[in-house]
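Here the complex is missing one protein chain, while the rest keep their positions.
Entry: subunit A
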Amino acid sequence: MTGKPRRAAATGPRGQGEGAAPTGKPRRVVVTSPRTAAARRPRHPLTREIDEQTRLGEVYMGSLVRTQFRLALFVCSLLACVVGGLPLLFLLAPELRAAELFGLPLPWVVLAGLIYPALVVGAWLYVRQAERNERDFADLVERR
């Protein structure tokens, strides 16, 4: 990424052990490896790629939007299955309409009770995951 390859010193920050081999025979040393951390560093932060709307910046933005959209779509599909499925269930299995749970009619227990905590739990899980996605994106863009 930095363009010019560096002719780096044989010993990098973590390469002290290599030169001091006890055999006395000179060893072949891979010179590129100790500097990889430096070489990987981009010339400027990724936020600038995003600001300048380069191809790379667009790719990063696209990945964030796609990740969040997939999450949103997953939650919406789940919601559609539950909410859209219930009337269908009552239509196809008429005995469920009159069934009882805790001494109350089943449709009432579900629609006037259980569905509300389920919505809240779904929302809570979504918020957690969406915030995690954003943190991951921020880490990716700001990494050193």
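A few comments on the model shown:
Assume contacts are C-beta pairs under 8 Å (C-beta built on N, C-alpha and C of every residue); 3 or more make two chains touch, one makes a residue touch a chain; residues count from 1.
By our rule, contacts and distances are computed from a predicted model.
Per UniProt, the protein behind the absent chain is "Cation acetate symporter"; the candidates were "Cation acetate symporter", "Thiolase", "Outer membrane lipoprotein-sorting protein" or "Cytochrome c1". Where subunit A meets the omitted chain, the residues involved are 47, 50-51, 53, 58, 61, 64-65, 68-69, 71-72, 75-76, 79, 83-84, 87, 90-91, 97-98, 105, 107-108, 111-113, 115-117, 119-120, 122-124, 126-127, 130-131, 134-135, 137-138, 141-142.
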